[in-house]
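For this view, one protein chain was removed and the others were kept in their places.
Up next is subunit A:
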């Protein structure tokens, strides 16, 4: 039996924020990125919230949400006991809000009425996933909290909110979307199904054909809207289907060498595609999706089609000024090589690892990792 749940109600478009008007005479906790208060983007959100509400803003959000920041948020949650939690920002802000909600509900034995996620980057898909990753800096560990009830009730996709993102954020987060889509497409844990595959394939098509436009024309509303929706679709796809070793290793590249997450994913993606394409069933899934996205054509041999797919990814990276490998990013290759054992071990323990369609041996995982060193 396969379980397919897409519980989030999604509103997309430049008038989507008006949905916030439904909140009346309530206590609201608004969690957002620290650079957002005072910006026109956040103001456009706040003006939609009726002034019969009591709104408290919590903006002490950090990347890789640390427990300390979450605790500060939980303290506020305990004081105001909100009925609504609104998360505004990138993946970190939405994850922080999810974690505050999780601990707050448990500690107060209450349930909030509604969790609304408003992403300001097109990337993590966190607005439709059931996961929040928490860093415990004291024990230098990271714990994913995976609870279906953490999946946001409502996601508002306003393309105007992503237009102000720096070009590199557009590039990296968009490539993260592509990685979500291509990994969920072939994932085996929990596993892709017809619905998730449809979402993955459409997201691939959109990112391949529109992401570079967003990068070059940040104010292109149509392109921003469709890429924002693709991010959302890919989020739903991997929330159902899972991910794979591009993410497992990318997480280590972030931890070890401080690569931006989306860039790390993009560097790994062509290498992992080649590795996974050894399995011809997996290869055929990639081929089908690539052809649908307008890469190559049906008459090419699968091997060539895979090559085209890899080249397309590299070409997009070139167009968006992304280095292809660690060396080009500025990591000392010798240092990267020395970290092989740590990376391979941690990648194997990563939560995304079981999704990969081929279970790699340590030797294979080593090869895949070392291919990204350059």
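The definition used in the following text is that a contact is a pair of C-beta atoms (placed from the backbone, for glycine too) under 8 Å apart; a residue touches a chain by one contact, two chains touch by 3 or more; residues count from 1.
Going forward, contacts and distances are computed from a predicted model.
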The complex's invisible chain, by UniProt name, from "Aldehyde dehydrogenase EutE", "Multiple sugar transport system substrate-binding protein", "Molybdopterin synthase catalytic subunit" or "CysO-cysteine peptidase": "Aldehyde dehydrogenase EutE"
Listed residues A:180, A:251 or A:339, member touching the removed chain: A:251
Touching the absent chain when the full complex is considered, from A:128, A:320, A:344 or A:372: A:320
Touch with the omitted chain, as defined above, among A:24, A:43, A:106 or A:303: A:106
Contact footprint on subunit A, counting only the chain that is left out: 63-64, 67, 70-71, 74-75, 78, 90, 92, 102-103, 106-107, 133-136, 141-146, 168-169, 172, 250-255, 257-262, 264, 317-321, 323-324, 327-331, 346, 349-352, 374
